[in-house]
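Selected chains from the complex are presented in situ; the others are not included.
Note that the chains take the letters A, B and C in the order they are written out, and that residue 1 is the start of every chain.
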Amino acid sequence: MIPLKFFDDVMSLKRVPRSGWITYRISGHDVESVSSHSYSVAVIALVMSEIMRSRNQKVDVEKVLKMALLHDLSESLTFDISKAYLRYLGRKGSVLKTRLERKAASRILSDLQNKQLARTFRAAIGGYSSSKTLEARIVHCADALDLLLQVIEYERMGYSKVTLDPIWRETRSKLLKYRLPLGNEWSRQLQRVRTGLDRKRRRAKSRSLAVKRPGYGRLRLG
Amino acid sequence: MIPLKFFDDVMSLKRVPRSGWITYRISGHDVESVSSHSYSVAVIALVMSEIMRSRNQKVDVEKVLKMALLHDLSESLTFDISKAYLRYLGRKGSVLKTRLERKAASRILSDLQNKQLARTFRAAIGGYSSSKTLEARIVHCADALDLLLQVIEYERMGYSKVTLDPIWRETRSKLLKYRLPLGNEWSRQLQRVRTGLDRKRRRAKSRSLAVKRPGYGRLRLG
Amino acid sequence: MIPLKFFDDVMSLKRVPRSGWITYRISGHDVESVSSHSYSVAVIALVMSEIMRSRNQKVDVEKVLKMALLHDLSESLTFDISKAYLRYLGRKGSVLKTRLERKAASRILSDLQNKQLARTFRAAIGGYSSSKTLEARIVHCADALDLLLQVIEYERMGYSKVTLDPIWRETRSKLLKYRLPLGNEWSRQLQRVRTGLDRKRRRAKSRSLAVKRPGYGRLRLG
């Protein structure tokens, strides 16, 4: 039997906005969906895993991808719970968030009507939350990296750097917490890209426009 | 070094619409992004794989997920090439589409600036295109199932059944081609859901509205 | 000193979507903002109050309007907490929602940096939550009536009646709870409008289209 209710939940993530962006004054139309976000997290985590493998680290890629695909599944029920608000509640806030999300995940997984499958998926979600394994740390880093890349995307569109600054800084420090060399290295490089982005813009403004390509292409190389 | 250009391509999929839906008169605002679609394909393929595993079939889940995540990557360059049009070109059309997408994939993978990684990813994309392995057939089925589920989503919103009929029928026959028992079984069940959806609507209209809950929940169970 | 932070919160309600509609498959673009909703609630409550006054009931209109304007203020922080989800938590869910909203309201009111004003506003919000006074019951009814009117609006656009049925029924029974004769009377009339809307549609379909105006105008009169 096709687990239709479960798939309904999965499909609904296409319509659930990452509402946190509203706080940072991104237009409703440009706010990404939860599934768009989860896709990028999965691809970033995949690239990280393969690079770490090539550096002779042992990574269970299947486990990484499962975590990445399932880590925001609960948001089909809870929507994207306002971090801005929960932060205000202090430590209680994040405890609450975790509890709400765990309950929601349970209900969604029960819709699979397949106990074995539910168990496998619950393990993946639980593993992600506990942040203990290498695989979980990779996905947490990918989650943060997607957010940093998205800030850069929004700034390239024309959204305000000043308005986006707090979420950028907050996410960078969060990323450090997972102490993954690759994550830290990339975070530093993204910082340079963002600064360069800014420098480029100021320079472009402070000289004639007749100059040779200030180059969007090169810009992307940081 | 962070493969920034590659990630730019991945991020841009959040902004690339699945433009095929425009042909079926879905409002621009409700057209899903390529990354939203790819996410659902990956989760559906994951569920299929696990169920097949539990039926003692051997499935390489890592391979399945890589294919699902990378199968539409070329669209960050080509955008969603109009199938409506290519169909008109006949067999040449699909040859052309394949060629354009392969070239685009090559360019995107070269942005990884990491030959080993590019090779791994090219293998996944190539494997998907050739449709030979069980893993590729699972992802092709998941690709079609996501589309059928999306049609049902749009019809539940209020989009016209008549207008969506051709894409529904075309996708169902495409699904059969991959001869996966699970895919065929689910396709039949989705047909019943869609018919039931229709019946429910007519019935709801042909009697008083004071009735007991025709039940959205139950409706979803077909 | 202008209470800028407080006004920031008020202004942000223009951007906060009533996300509950997403559950009922309303397109993101057509989902009303919290401030749009609060405006209608205030006007409906005003009309109710004046009609009750003309029937010689004593109503404190200033109090009614303050409650209506402030009752969803907390959503500038909490966003529109998913009722779909909280319902799943049972009684605990609504307790939790109340607690989250009260805390959020406190923080927002502290941004007024004017203790006297904060006290006045807190009294209005508190009075609304307790639902004891006639004024609070009027606003609660207006809150439900706006939702019923909005369902009719969405159905007139073309959104699916079947999909919207659960929220319609749930809101109608909620409305009864406040035992306001005017609210009950209007709720029954809206039921007839919705049924008529449906009948009109079926009739329009079951005869030639060359008929004399089935009349949109008349339709609105139920």
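To be clear about the criterion, a residue touches a chain if its C-beta (ideal position, glycine included) is under 8 Å from a C-beta of that chain, and two chains touch if they have at least 3 such contacts.
On a predicted model such as this, the values are computed, not experimentally measured, just so you know.
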{"item": "Given 3 placed chains, full-complex copy number", "value": "6"}
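As a working rule, only the chains that are shown with their structure count from here on.
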{"item": "Between chain A and its twin chain C, rotation from the CA superposition, multiple of 5 degrees", "value": "180"}
{"item": "Distance between the centres, which are taken as Cα means, of chain C and chain B, whole angstrom", "value": "38"}
{"item": "Between chain C and chain A, distance of the C-alpha-averaged centres to the nearest whole Å", "value": "34"}
{"item": "Interchain centroid distance [CA atoms averaged], chain A/chain B, Å", "value": "22"}
{"item": "For chain A, residues contacting two or more additional chains", "value": "29"}
{"item": "Of chain B, residues touching chain C in the complex", "value": "27, 29-30, 153, 155-158, 197, 200-201, 204-206, 208-209, 213-216, 219"}
{"item": "Contacting residues of chain C [partner chain B, same complex]", "value": "25-29, 157-163, 165-166, 169, 191, 194-195, 198, 201-202"}
{"item": "In the complex, chain A residues that touch chain B", "value": "1-8, 10-11, 13-14, 29, 32-33, 35-40, 42-44, 46-47, 50-51, 54, 61-62, 65-66, 69-70, 112, 114, 116-117, 120, 146, 149-150, 153, 185-186, 189-190, 193, 220-222"}
